[in-house]
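The block underneath contains the structure these notes are about, expressed in structure tokens.
Of the protein chains in this complex, one is absent; all others appear in place.
Per-chain numbering from 1; labels A, B and C assigned in written order.
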């Protein structure tokens, strides 16, 4: 089941399809789920993982908002999408930095996902600013 | 990036991994995104899609809760998971029935996703009741 | 700012306003916030609060879905509201039972909120079944 196809089938989306935004939506959806799962696994570890739980749950909540807001195509809301992608970039980087301090397999996987999602947000923003400048 | 692997890496999950629950988590995550996108596309259609928007946004919110709650493995919360999966089954079926009334490509895709997610919830519940009975 | 007034101003709500459902919406909104805050406070306590974090985050996610789904009045989705209120009742009771085991001020406040929200869900359900039977 493809989020990308779903966005393409929106009545207002034709030639105007932006693949970088669609990729950011898909990875933010995955990143929200991975961070939610990492926070849960961290709370079950024997050592103190409070700082990591915090970064993961914050990142999960923001990625979830991205996966919903950035997927929409009705009427447009460009300044909102831009500022939310910026917040997501900051949250993903903060979570990756914290998870990279820990050797748990779930933290390593979460850090990798967050790096990828931060990268997607940066590319989507770059594409949006390029379009505004054109 | 795999939600299933993430759940396997939880410190409390070993031989106790339940593949039917993991599948329900993954498809609920997708179904939340597809329903969110279908509601947005419906609001941009020229005809009155109010009933379909309602079923889609309700289903999206409930699937999102499922994708978060059912992914957790710390300490257990079985009765909560069961009743939430039941609510998700009802919401997915209601959304599928409504979307099946419309010819839009996004509605057809959404209906198919909802049928699949309802089926996953039913199988996950069946597995949980089988485990309780064992 | 009142959620109740907001629901009254919906174009389809006239004499059909259900005060018990509106109360459940308002308290589910508060309960989602209180449980989110209690989970965060629990993760900062020195003792092992993993079980309490789990019950709080699950309850928060489900209450949040209730505060969104049950507030809607377009076209109707009664069976979905009923099954979601039941899941919320179960989640609030499970969270209250766990929080009542701890002496932290945030846990006591959270337990009280969860008991109240479970009670609201039960009353709203009773009202809905009474209406179906009438």
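Going forward, a residue touches a chain if its C-beta (ideal position, glycine included) is under 8 Å from a C-beta of that chain, and two chains touch if they have at least 3 such contacts.
Quick caveat: nothing in here was measured; it's all calculated off a predicted structure.
Contact with the chain that does not appear here is found for just one residue of A:3, A:24 or A:62, A:62. Mapped onto chain A, the footprint of the missing chain covers residues 50-51, 53-55, 57-59, 61-62, 64-65, 68-69, 72, 74-77, 79-80, 83-84, 86-87, 90-91, 94.
For chain B, the residues touching the absent chain in the complete assembly are 39-40, 43-44, 50, 53-54, 57.
Across the interface with the omitted chain, chain C contributes residues 1, 3, 5-7, 9-12, 25, 27, 29-30, 33-34, 36-38, 40-41, 43-45, 60, 64, 67-68, 71-75, 104-106, 109-110, 112-113, 116.
Operating definition for what follows: only the chains that are shown with their structure count from here on.
Rotation angle for the C-alpha superposition of chain B on chain C: 180 degrees, rounded in steps of 5. If you average the CA atoms of chain A and of chain C, the two centres end up 28 Å from each other. Among the residues of chain A, those touching two or more other chains are numbered 40, 43-44.
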